[in-house]
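Here it is, the structure, as structure tokens.
Moving on to chain A:
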Amino acid sequence: MSETDTAKPEMSASTGAMIQIQGMHKWYGEFHVLKDINLNVAKGERIVICGPSGSGKSTMIRCINRLEEHQQGKIIVEGTELTDDVKHIDQIRREVGMVFQHFNLFPHLTVLENCIIALIWVRKMSRREAEEIGMKFLEKVKIPEQARKYPGQLSGGQQQRVAIARSLCMNPSIMLFDEPTSALDPEMIKEVLDTMIQLAESGMTMLCVTHEMGFAKTVANRVIFMDGGEIIEENEPEAFFSNPQHDRTKLFLSQIM
Partner candidate 1 sequence: MKKFVLTTTALALCAAVSTTAFAGATLNDVKKKGFVQCGVTTGLPGFSGPDEKGNWTGLDVDTCRAVAAAVFGDAQKVKFTPLTAKERFTALQSGEIDVLSRNTTWTLTRDSSLGLNFAGVNYYDGQGFLVSKNLGVKSALELDGASFCIQAGTTTELNLADYFRANGMSYTPITFDSSDETVKAFGAGRCDALTSDQSQLYALRIKLKNPGSAMVLPEIISKEPLGPVVRQGDDEWFNIVRWSLFAMLNAEEYGVTSKNVDKMAASSKDPNVLRLLGQSGIKGKGLGLSDTWAASIIKQVGNYGEMFERNVGQASALKISRGLNALWSKGGIQYAPPIR
Partner candidate 2 sequence: MNVQKQPGPDLPPPASSVGVIGWLRKNLFSSAPNTVLTLVAGYLIYITLVPAFQWAFLNADWVGDSREACDSGGACWVFVAVRFDQFMYGFYPEAEYWRINLAFGLLIALMVPLFIEKFSRKGMLAAFILIVYPVIAYYLFSGGAFGLVHVETSLWGGLSLTLVLAGVGIVAALPIGIVLALGRRSGMPIVRAVSVVFIEFWRGVPLITVLFMSSVMLPLFLPEGTHFDKLLRAMIGIVMFQSAYMAEVVRGGLQAIPKGQYEAAQALGLSYWKTMGLIVLPQALKLVIPGIVNTFIALFKDTTLVLIIGLFDLLATIQSAFSDPNWLGYSVEGYVFAAATFWIFCFSMSRYSQALERKLHTGHAR
């Protein structure tokens, strides 16, 4: 597929990287879920992570904002190392937005309230200010008219767009997507992907766990293939899809294409 017309950011070594993951390991009890993960993400880079289920994709990105705890190695986000320290965790979570497979909107709050809750309680904004920002992002995801409704009244695609707006309100420098479209009906996938493409075009640093290969080809700078808790292969999208190197990658691609 075609290259996107945004400038390709430089692959920086360790300086200037938004996220640095070095030698990270994670275990669930005796089970070794993530093995020696090394990954650098530069500013503005858009990475798609794919792989069979249970390969540790979600776990890896959930480690980045400490929804999961890693046991070995380092995760550094914008120069802050992720440790037990609550202050560091708070700081990193403010910089990192996340969109979940099942949206995880707060069902007891309206769409707008979902968007502004963190602005009020974390950024300590006035309600009016927060609502302005909230509306701005709801407009951006093209559902300002739903602001006063409750999440339960929206379609899945609309809910996911609200979830994206909710994350954007916090003005994050990195966005994590954990299979954002896999719980949606086909006709809704497109509206969510469109929003994500729009976001990518605005220069947001993004890590997406997704099986939408079309999306990967359109927007990704890099595609990462994971299996068995390890990064098996990573490459530019075109090369990755046209010329996979590893057997497991080939097998995986043959199954989903």
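Operating definition for what follows: a residue touches a chain if its C-beta (ideal position, glycine included) is under 8 Å from a C-beta of that chain, and two chains touch if they have at least 3 such contacts; residues count from 1.
Keep in mind how these were chosen: all candidates are chains of the complex that A comes from, given by their letters.
Given the structure is predicted, the values throughout are model-derived calculations rather than measurements.
Interface remark: chain A makes contact in this complex with candidate 2 (options 1 or 2, touch as defined above).
Those residues of chain A whose C-beta lies close enough to touch candidate 2 in the complex are 11, 25, 27, 29-30, 32, 35-36, 71-72, 222, 227-228, 230-236, 239-240, 245-246, 248.
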